[in-house]
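Excluded from the complex is one protein chain; the other protein chains are retained at their positions.
After this line comes subunit A, so read on.
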Amino acid sequence: MTRFVLKRTGGALLVLLALSVIVYSLFYLAPGDPARLACGERCNPQQIAQVREQLGLNESTVAQYLHFLQGLVAGRDHSAGAGLVLHCDAPCLGLSYQTDQQVTDLILTRLPATLSLALGALAIWLLVGVGTGVLSALRRGGITERLLTVLTLAGTGTPVFILGLLLLMAVCAYLQWLPFPTYVPLTEDPEQWAWNLLLPWLTLGLFESAKYARITRSSTLETLAEDHIRTFRAYGVGERALVTRHAVRGAVAPVIALSAVDFGTMIGGAVLTESLFGIPGLGKTLIDAVRVVDLPVVVGVVLAIGTAVVVAGAVADLLYAAADRRVALA
């Protein structure tokens, strides 16, 4: 087990390093001149040259990347011209071209919104998805099975924003059960926080539920065919108890592992939902930064999102191994 943990962690670190190289090279794919972008529209050549000096853009590419890594570990100073020095604390991802704000701070202020969204969605797919899966395992071959097939088919690959748009249209524009959502932080007003996030939660949660229903159902049924269940059945345990108390355990490991992956991906992949509902999370930050070519923010957010995905993947593998010891031994 220890070996498995070490190997998996090492692999994750390697992926992160590769990601940082790829993402950092974005700076050099940029059209024109990062210094011009950082300086703004009305800079004269002298000012641009000055900014280039400050940003260290005269150094070699490798040296710049190493400085970037150094900033991540130990922080670094950015001179802002006229003797002004802006300090960027570790882990430093640079300063926004637009606002001079530290990118790390920006990410931290945007993280609660993304987490709020992801947590609610997680709760919904665990409740609705797993619930439907167990229910349809109990009633095999009935209407639930056909319904599940249709739902899975519709959910397979359909963009999440279509579901969100239709929900918005039905609930807010026509039935007028809810006002159009605007994000309210949890710390400000917990009740408004929940009401305003209800639709985004439903959108993301229901979107993912079909997959979880399918996995729960098939893992449960797979376990139901195993020998120990046959023994239970021979002892006279009822069908209902067989499914809900014994066979459903087969679904625990895959559901936990998949939830970890999806939760991690959601922190990054919820770009569409955040953008549709105007939730000021990481995904929306990325889109806004892309529109104004604010490269340090783009690079920082992509790295943060990538880290979340990679860590979630590693956590999923470890959880799966913990829940099903056969994996770690393999």
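One rule holds in what follows: a residue touches a chain if its C-beta (ideal position, glycine included) is under 8 Å from a C-beta of that chain, and two chains touch if they have at least 3 such contacts; residues count from 1.
Throughout what follows, contacts and distances are computed from a predicted model.
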| field | Candidate names "Peptide ABC transporter permease", "AAA family ATPase", "ATP synthase subunit a" or "Chemotaxis protein CheA"; UniProt protein name, chain not shown | value | "Peptide ABC transporter permease"
| note | Sole touch to the unshown chain from A:T9, A:Q64, A:Q101 or A:T152: residue A:T152
| Residue of A:L95, A:V134, A:L168 or A:L197 in touch with the missing chain, whole complex considered | A:L168
| field | Contact residue for the chain not shown (choose from A:S96, A:S116, A:T203 or A:T220) | value | A:T220
| field | Where the missing chain touches subunit A, by residue | value | 11, 14-15, 18-19, 22-23, 26-27, 29-31, 136, 140, 145, 148-149, 152-154, 156-159, 161-162, 165-166, 168-169, 173, 214, 217-222, 224-226, 265, 268-269, 271-272, 275-276, 283, 286-287, 289-291, 293, 295, 298-299, 302, 305-306, 309-310, 313
